[in-house]
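A single protein chain has been omitted from the complex, and every remaining protein chain is retained in its original position.
Let's turn to chain A:
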Amino acid sequence: MVQQSSLLVNPVEPNELDEKLRLIPQDDEDQGINCVVWKAGLPSYLVILFFIFLFVWRKGRVSRRGICLVGLCESGKTLIFSQLIYKKAVESFTSMKENVGVLDIANKGALKLIDIPGHERVRQRFFDSYKNTARGIVFVLDSFSLNKDIRDVAEYLYTILSDPVVSSNRPQVLILCNKQDHPLAKGPQVIQSVLEKEMNVLRNTQTNQLEAVAEGGNRKSFYLGQEGKNFEFADIRSLRVEFAASSAQTEDLENLKKWLQSVA
């Protein structure tokens, strides 16, 4: 009984009801005005949406936080990776898959460290999937066995530097001369000059290669450096290439850490 009365406390009187019902058709005019306002606002909404999209997209580009560790097999990439991420040296075998870890840089946020397997068959595939997010590329090479492997090292380095995505994203490149603990290892300056001579020859042979069967529109490799002049790393206008020495075995990674600080 009480409940019933509560319902009747605020009864809707017939005239109010009619008014309420009438409100709906009467709103046509108001709705018409609302439509106009909304239609006028539509382009502004689009513009706002566009700016939001642009902001998010720019943010995505700027926040490329990946560092790719590349290099030939047995150059020490996985060991460097484990020392940076796990803070200890681990034994390792030939990597079949990439290793991904997060590195915190003091005052500058986190970098994603990606160790890409060096084996010839898989390295292109993994590199292709991570090159878009690369803020920096660390090319690890074995300073001791460079004489034997110079052609393979140079070819891989050339492939990376002339990759169109890398050229357009312009990550910073560090060529890390690893295994310096070995007594007969060469220093970064010597390695730089040897590599430059080799890349000079490679420039000509790579651009004279045969075209590939069923290739897509644009040509894969670019001509590095300046034409007519001997190849020098300083000549590559789109990328900044630096050299540094390190020894993962004795945990001497100071140069690498400094470079990471500067890249982050």
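Miscellaneous remarks
Assume contacts are C-beta pairs under 8 Å (C-beta built on N, C-alpha and C of every residue); 3 or more make two chains touch, one makes a residue touch a chain; residues count from 1.
Note that in this section contacts and distances are computed from a predicted model.
Per its UniProt entry, the chain excluded from the display bears the name "Signal recognition particle receptor subunit alpha", taken from "RALBP1 associated Eps domain containing 2", "Chromatin remodeling complex subunit", "Sodium/hydrogen exchanger" or "Signal recognition particle receptor subunit alpha". Of the listed positions A:66, A:117, A:188 or A:225, the one in contact with the omitted chain in the full complex is A:117. Checked against the full complex, the candidates A:108, A:125, A:170 or A:257 give a single residue touching the omitted chain, namely A:125. Residues touching the missing chain, restricted to chain A, are 78, 82, 85-88, 90-99, 115, 117, 119-122, 124-125, 151-152, 155, 201-202, 204-217, 219 (touch as defined at the top).
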